[in-house]
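A single protein chain has been omitted; all remaining protein chains appear in their positions.
And now, chain A:
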């Protein structure tokens, strides 16, 4: 089962990643490659280390050992400033949306924009960029609402718009459809697909949702006990006779 796509170069590489919390060994030598323009789905049971891996990847958690290379930069060796600059190229959609409660939708979207003057220059009027991001998630009318006034699905879309506004090359989705009804979940998946087509992003999607994996993935990794237990396309893995792999598709 291949880990590289033809004519695509790796944008993220993780080698032998290990992370423990006391006696709880969460990641035990995880390896992964994400290629340009690829949607990689990582599936695993609760507590299998998916979220810890993604947090190590973005620098929110420090791994015990292993190497994480993002766009040619080794995460553990970067200064705070360089890491912050690199983070503008990586969007992160949190499971709970993580919108800033005290700010309106507009302010939520403006917040990262105003802080990255190196990438966008000093913007006098952020409205065109804010509206473009909101229109891409179909919520331009919600620009002046507070997060408390939004439904779960709307929050997820606004969070996606906030992720998109920095025009990242990579998007990390942490359980993007969890907690949503099937119709809204489907809408989010269609949105994720259209975003990839429009902005040509690469993505890592962490999920339990088999439908999500089927619709969105180019390739999948099954994470069991902190290691990549199986890897391949959705079709390859869904036909596997391994009981541990099959358990994910039942």
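We take it that a residue touches a chain if its C-beta (ideal position, glycine included) is under 8 Å from a C-beta of that chain, and two chains touch if they have at least 3 such contacts; residues count from 1.
Everything below uses one rule, namely that contacts and distances are computed from a predicted model.
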{"item": "Name per UniProt, for the chain absent here [options: \"Amino acid/amide ABC transporter membrane protein 1, HAAT family\", \"ABC transmembrane type-1 domain-containing protein\", \"Multicomponent Na+:H+ antiporter subunit E\" or \"Phospholipid/cholesterol/gamma-HCH transport system permease protein\"]", "value": "\"Phospholipid/cholesterol/gamma-HCH transport system permease protein\""}
{"item": "Sole residue of A:166, A:188, A:203 or A:216 that reaches the chain not shown, by the stated touch rule", "value": "A:166"}
{"item": "Candidate in contact with the missing chain, chosen from A:19, A:87 or A:156", "value": "A:87"}
{"item": "Sole contact to the chain not displayed, among A:27, A:58, A:161 or A:188", "value": "A:58"}
{"item": "Of A:8, A:25, A:45 or A:116, the one touching the omitted chain in the full complex", "value": "A:116"}
{"item": "Interface with the unshown chain - residue positions in chain A", "value": "55, 58-60, 80, 84-85, 87-88, 90, 92, 94-96, 98-102, 111-112, 115-116, 162, 166"}
